[in-house]
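To start, the structure itself, in structure tokens.
A single protein chain has been omitted; all remaining protein chains appear in their positions.
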Amino acid sequence: MFEQLKTATPLETVNVTLDGVAITLPKGMTLAAALLVHGAYPLRTSPVQGPDGPKQRAPYCMMGVCFECLVEIDGKPNQQSCLAQVRDGMVVNRQDGAPDIKGDRT
Amino acid sequence: MIDLIIIGAGPAGMTAALTAQECGLKVVVLDEQLRPGGQIYRNVLDTSKDTILGPDYFDGRTLAQRFLASGVDYRPGAQVWRIDDDGVCFTGPDGASILRARHVLLAVGAMERPVPTRGWTLPGVMTAGAAQIMLKASGVVAPNAVFIGSGPLLFLIVAQYLRAGVAVKAVLETTPRGNYASALRHAGGALRGWRYVRKGMGMLSEIRRAGVRIEKIDSYTLAGRDHLETVDYVVAGQARQIGCDTALIHQGVIPAVQASLSSGCAHDWNAAQVAWLPKADASGRTDKDWLRVAGDCRGIAGALSAQLSGELAALAIAQDQNRVTADEIAARTKRVRAKLNTDNAVRPFLDQLYLPRPDLLAPTNDDVTICRCELVTRGQIRQAVSEGCPGPNQMKAFTRSGMGPCQGRMCGPVVTQTMAAMTGLSPAAVGHYRIRSPFRPVTLHEMAQCAEAPDQKAT
Partner (left out) sequence: MTSHEFIIIGGGIVGAAIAEGLARQGKDVGVLDEGDVAIRAARGNLGNVWVQGKGAAYPAYADLTRQAALDWGALAERLQAQTGIDIHFRAPGAVYLCFTDADLENRAATMRQANEKTAIDNPYEMLDHAALARMIPQIGPDVAGGSFSAMDGTANPLYLLRALIQSTQMQGGAYYPDSGVTTIREYADGFEMQTAKGIARARHVVLGAGLGNATLAPQLGMFGGVRPVRGQIMVTERMQPFLPCGTNFIRQTVEGGCGIGESSEEAGFDTGTTIDILAETARRATRAFPHLAHARIVRSWGALRIMTADGVPVYQMKGFGPDGTSKATVVSVHSGVTLAPFHCDALARQIGALALEPDIVKSFSAERFDV
């Protein structure tokens, strides 16, 4: 379980949509850390099936190296949530397997 | 025309930028983070956690302040994905673009050494470095975690947790007992290293005083269904278990060489650091004249050495671009080199002391996942080796190891060491993955953007 330091000054929160549900997360926090604190992990299942089914994955390195923390952000799949910051109105989806790349979304 | 592109705004990159600017070079600094500091000085301008993080951390604050005040063309949030003699490609807040310069300096730092064991891909298993980044950058902690591994950072983060009032369930230390004796053979270094050892022992007693269980263990595995549930470990031949939902693993750090490998410059296997290092002279010159390296990405040496090596590299580049003469910088170069030698003297001692156990560098159980992205196990590596697979690149082709989104960052060093252990060859003889651009995944749209802006290429 992850939590924010009790001694830290509370951060302003903003509205984020996670898997279609409205939640609030601390503004400016690393998205991966915010999702961990929110309890919203695992973040995805691996696109590669193991012998005993899909593999749940969650952030591992928090420094942009391991690519385990991939989520869909504002329609763009496979974004490293450890390199993204929580923004107001962000739409985040956890991923199940390989992403379905869709047409123009801009 | 840009004279120098520096990649990374940690201690090496910031120092190099300031030095190069002093010498009259036009510098651009690209950094993937949004604030300067790199990982070691992550979020260093934020003073709210100083009592937790300790004085070594806010050492970097003055440097970051000087860097920001210098007026250097600093571009945060820029992910570089290609470095070649035809330019540096990166994706920033405004999309992808390409920059060209006479010299490129890599100051991209280090990464946690990947340590595959059973269960290391489970949610709830993270690196100790990740815990420290969360603490520094977000003020986020994992109460009741089990810390496993070896090296100064492990104890540092535990001590920081305790200072912050965060409960620590246990510390399982894997440093082989024999390492202490062999480290002491580096006599000169050990003398200087004493300061580090004492600092480490100070942290250790701080941890003990807090009543945290510390055990010296021989081996461990991580277990759980969809999430970490237990750590199973062996102490003096006895099997034990701790229930926990978070384990933080650490076996030291290794140079981040993805960028330098992708440029095609030569790398050597460094047995002391158990890692690939770009081949470079004292000033960070690689075998490609336009490419230089500084800081931990050229060999793990810590924040102070990183600053010094950044300074040396920038001086040498300024000299190569005829902005300063050898005479003008001779005294300064000599002084910086002397400081660097002093700071580095402890390194052989530390490298030896925290040398990971062989079975953590090259797993011995066939069911251990080595490539996390493509789920390639040690057993699959062994099978391909038995078919005559001559090296990591054919391994990649035969098993898809290293072909996932992390592009071989996590499995690369492990595949080399596992193949070395299986064949009896040295890691140097086994070789490494050939890393190609883009060394960070980029969309086709971003790639195409680098052709659509012809005027930008001229800059």
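For reference, chains read A and B in written order, and residue numbers begin at 1 within each chain.
Going forward, a residue touches a chain if its C-beta (ideal position, glycine included) is under 8 Å from a C-beta of that chain, and two chains touch if they have at least 3 such contacts.
Here the structure is a predicted model, which means the values were calculated and not measured.
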Which of B:37, B:60 or B:87 touches the missing chain? It is B:87
For chain A, residues in touch with the removed chain
47-48, 76-78, 97-105
Take the complete complex as the reference. Which residues in chain B touch the chain that isn't displayed?
82, 84, 86-87, 89, 98, 264, 384, 387-394, 397-398, 400, 403-405, 407, 431, 434, 436-438, 441-445, 447-452
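Throughout what follows, only the chains that are shown with their structure count from here on.
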Complex contact set, residues of chain B against chain A
32-34, 39, 48-49, 52, 79, 111-112, 121-127, 129-130, 133-135, 137-144, 164-166, 226-227, 245-246, 256, 372-375, 404-406, 409-410, 441
Once bound in the complex, which stretches of chain A touch chain B?
1-9, 26, 29-30, 33-34, 36-37, 41-42, 46, 48-50, 55-68, 70, 78, 83, 85
